[in-house]
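Only one structure is covered here, and it is reproduced in the block below.
With one protein chain withheld, the remaining protein chains of the complex are depicted in position.
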Amino acid sequence: MLLREVGYVRPGSVAEALAALAADDGARALAGGQTLVNVMKARAGSPDVLVDLNGIDALKGIELGGDGTLEIGAMTTYSEIVASSEARARPILGEVCAQIADVQVRNRGTIGGNVCTNDPTNHLPPLLAAIGAEFTIQGADGSRTVSAADFFLGVYFTAVGPGELLTSVRIPAGRSDGFAAVTLGVDGTCIASAAASLNGHVRVALGCVDAVPVVLEPAAADADAVRAAVQGASLDPPSDVHASAAYRVHLAEVLAVRAVQQAQGSA
Amino acid sequence: MNVSGEREFAAPRDAVWRVLNDPAAMARTMPGVESFDVHDDTRWTANVKIPLGLGGLRMKVDMEKVDEREPEHAALQIKGNGVGAMLSMTTSFDLAENGSGTLMKWAADVKIAGPVGSMGQRVLQPIVNQQVQHVLAALDREVQSGT
Amino acid sequence: MNISVTINGTTCERDVEPRKLLIHFVRDDLDLTGSHIGCDTGNCGACSMIVNGQLVKSCMMLAVQADEAAIETVEGLSDDDELTKLQQAFKDNHALQCGYCTPGMLMSATALLRANPHPTEDEIRKGLQGNICRCTGYWNIFEAVKAAAE
Partner (left out) sequence: MSSTTTVTPEKTAEEQATWSGQSVPRKEDRRLLQGQGVFVDDVKRHGMGFVHFVRSPYAHAHIAAIDVSKAEAHPAVYGTLTGEEVAALTDPFFQIASVPGANVKDYALAVGKVRYVGEPIVAVVAETREAARDASELVEVEYEPLDAVTDARHAQDDGVPTIHEDAGGNLMWHGVYEWGDLDAAFNEADRVLTIDELHFHRFNSTPLECDGALVEYNRGTGQWTLYTNNQFPGFAAIMMGPAMRCGLDKLRFVTQDIGGGFGNKITSHPQLVACCLLARKLRRPIQWTEWRTDFHLSMSHGNERWFRETEVAVKNDGTLLGFRTKALDDAGAYLRYEPLGGVIWAQVTPGMYRWQNIRVDFTQVATNKAPVSPNRGYSRMQHLWFTERVIDIVAHELDLDPVEVRKRNYIKAEEMPYTTPNGCVYDSGDYAQMLDIALALIGDVGPRRADAEARGKLIGVGIGSTLDSGTNNFGQSRLINPELQFSGNNEVATVKLDIFGEIVVTLGTTPQGQGHETTAAQVVADILKCSVDDVHVRAGHDSYWNSHAGFSGTYASQFAVTGLSAVKGATEMLRDEIFKLAGAVFGGVPPEALELADGGIRIKDNPEAFLPFMACGAIINANNAGLPEDLGVTLNCRYVYRPPFQVPDVEKKYGNLTLTYAAQVHVAVIEVDPETGYYDIVDYAAVDDCGKRINPQIVEGQVMGATAQALGAAVHEVFEYDEDGNLLTPNFYDYHVPHALDMPPLKTGFVESPSPFTPLGTKGMGEGGGAGIHAVCAAVQDATGAIVTDSHNPYQRVWHLLQERP
């Protein structure tokens, strides 16, 4: 509670938002606020100006392309993704978003905020990395699209630089996906997570074991191959009150196999 | 939390040593330095804003060189005092000639107390590792430009 | 910043600092103290309100973000001499003890029943997942929501 003093602007367009962000290097984009506001309560982070993106319609909504590609606006909430018929083109999206926290958080929290925060315990970074999502970032001098590998740089760090905005997430067509996690209570914070996608080739992304999702491409979808791939990744996750590094490494292996099995089942 | 590692520099040891012992040069390698004061050749103070992505953590950081054996070893005691966080860090580096280059072995023991220390356990280590990588990369640039 | 909100049907204009959380604005500035604060990390749901038809935790929203919004809080559920079917069901099923989480719990249940008038037990649990109760063990709350849905 009791935030430090902060400025507030509510732009109506991406251009205005970019201008506001560029105007002050202490400016931060405010999406759903389900993480940022809490960090500000603790006064652990203290932006000088909040650029509230909630008034920008261009950043909201889900489009399903003819080729099955999904274009999801960065300010689209988890609830909107869960409810969206278009989003069912990639069913895992709604399934995972429905597991994030609770109704209130899903009503405010956004896909853009989730990936830009890139807290290692977040659900979407490993999922989007596994299913080959691409991220469109807009800056003063135009926009660019980057892969997950180039997007996630570190805890609370992404390819979205100062004065830039993540505007949308593009998700290719596909169906054979899986997500498995051990959480702190049902629908709770992830202690370890793994997402898998079998569209064309086997791709697994591990959460909670590094600053960014750890993407693996096992030679095959059988349990041994997946285990081997995780073991080959020589993970060095942090220990915390919920899990030792060793336990996280073990969970990563088990969950990777389960995510792949789920992906096979959902094919 | 203990972090350590090795780093090779394509530069002679004295060049690396010079950078590591030049407050101004060090300031350029540290993340989010906003101002920097040199009290004497063993004590410096920096006002930094550690870029935590979600807004940054402001800290006043006092550094003191507690041990020095030119040109191969030095140890620093670093105390950071910021809202909701107390950073204390002892770091040391050893330089060895390695052909035409220099091999640096470094180690740091980082302690963060206060709400941030409590809150951020699961993200602290990745963040520290990441900051260390930034510093080393910057160090590289400094060494190159210094030679 | 000057903002105007319509809360439980009444429009209020106030000048607020951008940093003020919606829950503080409603409790301290509008003197509607029915909505409570049980944590400082957005976990407990005691501050749950319905903003523009959507259930939110008002501790993770700035008051200025509610400018021009229609807000519903526990005070708006019923007038003094009667209880809604949901409130009565809470009473009949002993779904509250200390009553501190109750206003937020009622708002979550209200939002749930609007969207889904006949929820299954699993849907009720999912709908109340964002509201912590430390007294009841939840079961009587589930029963109350079931009863209200009948």
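Letters A, B and C mark the chains in the order given here, with residues in each chain numbered from 1 onward.
The rule is simple: a residue touches a chain if its C-beta (ideal position, glycine included) is under 8 Å from a C-beta of that chain, and two chains touch if they have at least 3 such contacts.
Given the structure is predicted, the values throughout are model-derived calculations rather than measurements.
Enquirer: For the chain that's been dropped from view, list the shown partners it touches.
Expert: Those shown chains that the absent chain touches are A, B, C.
Enquirer: Taking the full complex into account, what residues of subunit B touch the chain not shown?
Expert: The missing chain touches subunit B at positions 83-86, 88, 111, 113-115, 117-119, 121.
Enquirer: Go through subunit C and note every residue touching the omitted chain.
Expert: Listed in rising order, the touching residues are 17, 19-20, 24, 27-28, 31-41, 43-44, 46, 73-75, 77-78, 80, 83, 87, 90-92, 94, 96-103, 106, 121, 124-126, 128-143.
Enquirer: If the missing chain were put back, which residues of subunit A would it touch?
Expert: 1-5, 42-43, 102, 182, 184-189, 191, 240-244, 247, 250-251, 254-255
Following the convention adopted for this analysis, only the chains that are shown with their structure count from here on.
Enquirer: Counting only Cα atoms for the centres, state how far subunit B is from subunit C in Å.
Expert: Each chain reduced to its C-alpha mean, subunit B and subunit C end up 48 Å apart.
Enquirer: Can you work out the whole-Å distance between the CA centroids of subunit A and subunit C?
Expert: 28
Enquirer: Centroid from C-alpha atoms only, then distance subunit A to subunit B, rounded to Å. What do you get?
Expert: The mean C-alpha positions of subunit A and subunit B differ by 31 Å.
Enquirer: Quick one: which residues in subunit B touch 2 or more of the other chains?
Expert: none
Enquirer: Among the residues of subunit C, which ones contact at least 2 other chains?
Expert: none
Enquirer: Of all residues in subunit B, which touch subunit A in the complex?
Expert: So the residues of subunit B in touch with subunit A come to 52-58, 83-85, 115-116, 119-127, 129-130.
Enquirer: Spell out the part of subunit C that touches subunit A in their complex, as residue ranges.
Expert: 1, 17-21, 24, 37, 40-42, 45, 48, 54-57, 59-62, 64-65, 108, 111-112, 126-127, 129-131
Enquirer: Going by the contact rule at the top, pick out the subunit A residues touching subunit B in the complex.
Expert: Per the touch definition, subunit A meets subunit B at residues 26, 28, 35-36, 39-40, 42-47, 117-121, 154-157, 208, 210-211, 238, 240-242.
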